[in-house]
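Up next is subunit A:
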Amino acid sequence: MEGFDVANLFVSIGQVWTGFLVNLGLSSQWIAFVNKLVAALLLTALPVTIVVFTIMGERKIIGRFQDRLGPNRVGPYGFLQTVPDVVKLLTKEIITPTNVDKVMYNVAPALSVIAVILIWAVMPIAPSMIGVDLDIGVVYFLAVSSLATLAILLAGWSSNNKYALIAAFRTVSQLVSYEVPLVLSLLVPVMLASSLSMNDIVQAQSRGWFVILAPISMLIFFISGTAEVGRSPFDLLEADSEIVAGFNIEYSGMRFAMFFLGEWIHAFTFCALTATLYFGGWRGPFVDQVPALGALYFFAKMFILYLIHIWIRATMPRFRIDQMLAFSWKFLVPLALVNVAVMALATKLLAPPDLSASFWATLPRWGGFLGVNLIMAVGTFVAVREVARQARRKEEEVSGRFGSAAVVQE
Partner candidate 1 sequence: MVPLSWYLMVSAALFCLGIFGVLARRNAVAILMGTELMLNAANINLVAFWRHLRPDVMSGQVFTLMVFVVAAAEAAVGLALCIAIYSSRGTVVVEDMDLLKG
Partner candidate 2 sequence: MGISHVLFILFSVLILGGGVMVVTRRNLVQAAGALILTLFGVAGLYVLLEAGFLAAVQILIYIGAIAILIIFAVMLTRRLADEQEPGLNSQWAWALGTAVMALAILVIVIQGTWPLAGGVVGNAPPLTGDSTSRLGVALLSPEQYAFPFEVASVLLLSAMLGAIVIAREKRH
Partner candidate 3 sequence: MREALFNLTWLIPLFPLLAFALIILWTHPSRKWSTWVAWIGIGLAWLLGWTMFFLSWGDIHHLTPPEGNHPVPLWALPTGGSVLKIGFQIDTLTALMLFMVPFVCLMIFVYSKGYMGYGTEHPDPRYSRFFAYISLFACGMLGLVVSDNLLTLFIFWEIMGLCSYLLIGFWYDKSYPDPNRITPRQAGLKAFLTTRVGDVIMLIGLLLLYSQVGSLSFKDVFSQETLHMLAEQELWMPIFGTAPVATVIAILIFGGAVGKSAQFPLHVWLPDAMEGPTPVSALIHAATMVSAGVYLVARCFPLFMAVPLDHGGVQLAVVAFIGAFTALAASTIALAQNDVKRVLAYSTISQLGYMIAALGIGAYVAAVFHLITHAFFKALLFLGSGSVIHGVEHGHHKIAHGHHDHEEGHFDPNDMMNMGGLMNKMPRTAWTFIIGGGALAGIVPLAGFWSKDEILAHAWHEFQHTQHFGTFWPLFVWLLLTVAAALTAFYTARQICLTFLGEPRTEAARHAHESPPSMTWPLMILAFFAVILGLFGTPWANQYHELVGEAFAATPFDPFVAGLSTVLAVGGAVCGWLVYGRAPLRAGQVDPLKRWLGPVHGVLENKYYVDELYRLIVIRPVLRLAELCAKFDYDWVINRLVNTIGQLSIRTAERLGGLDLAVVDGTVNLVGRAARGLSTLSNTVDLKGVDGAVNGIGHVVKAGGRQMRTLQSGWVQDYLLLAVTMAIILLGFMLLVLPILR
């Protein structure tokens, strides 16, 4: 117990736990095995635990946004509302419609949760606190999150329901479309850190967060992440006014809850990823002295980003499907392509960060990157304005020619 160090909280807890196992008389192989098992369990439990709080928090906050109280019956200020909800979902009858493809119907909800939880395996939560520091962490996360697409497709198809199938088609086209700008914007932090490992990317941000070096890339990532998660304004996968409910229309009870769970975990997981890739992850003041603080910073950043998420959700109306696809292919993808090219050039031209250099010596580099991003932003703005003007001109031409008819139609 003499080595217990509050600064290295998690390491210390690990030591205590290992000591406990040694006392039980286990061999070192078994200890490693048990440790891995426990770590996996904890990593699985972590997002599932967080989601309980985020659901509650989101409902409260959205309530405030919409000028109402939100849940306020169970517990103090309604803070325990989630508990009866979960109980209700667990105890509901599980209905399996006839003529469904049994295997896929049952696999799909689980897959949708697994795909999201697997991402947490490479998430650096605090210094030296990461499930597994894969040297291809970023590619791993991309690969794993592509499974969520599969889950949705399988669910939609196996339900043997037209609406579910159509919803699945729409969803998949949305997810596939937004995966392109997502991956392209992701290349920028990878280039800046010159590593695919999540841990290395966090380490590389010791001299400043990547959001300062590459704000446009961060915006693209955040927007397409929102679309990947399928939250407002991209929540077309459950556009109840158009396709009844979405790909999960035939699911009930716990199976439905799994989709629900997967989506919510996915939402804040993306916030966590944004925090890791662009906002320095667990980096913050005094982390080098007190590593345990890292987890605090990490979760704080994640929740702040999630707050923005909720804010957007409460404010923005839903996209129409063609608008949504056009936004990805005609705006985000070209911008992301230009962004990658320009940032690659900038990374090549502006000297790589010298960790020993003083803060002031690194300023020109930051300034250069910021300037480049500013130029891109202005260019984008000008281009979009020009396109919009042309579209308006064309529209005026048309309405000038068919002016009365258009008015009548409206």
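The candidate set was assembled so that all candidates are chains of the complex that A comes from, given by their letters.
Here, a residue touches a chain if its C-beta (ideal position, glycine included) is under 8 Å from a C-beta of that chain, and two chains touch if they have at least 3 such contacts; residues count from 1.
Fair warning: this is a prediction, and the values are worked out from it, not measured in the lab.
**Student:** Given the candidates 1, 2 or 3, which is the one that touches subunit A in this complex?
**Tutor:** 2
**Student:** Could you list, by residue number, the parts of subunit A that touch candidate 2 in their complex?
**Tutor:** So the residues of subunit A touching candidate 2 come out as 101, 103-104, 134-136, 139-140, 142-144, 146-147, 149-150, 153-154, 157-158, 165, 169, 172, 176, 179, 196.
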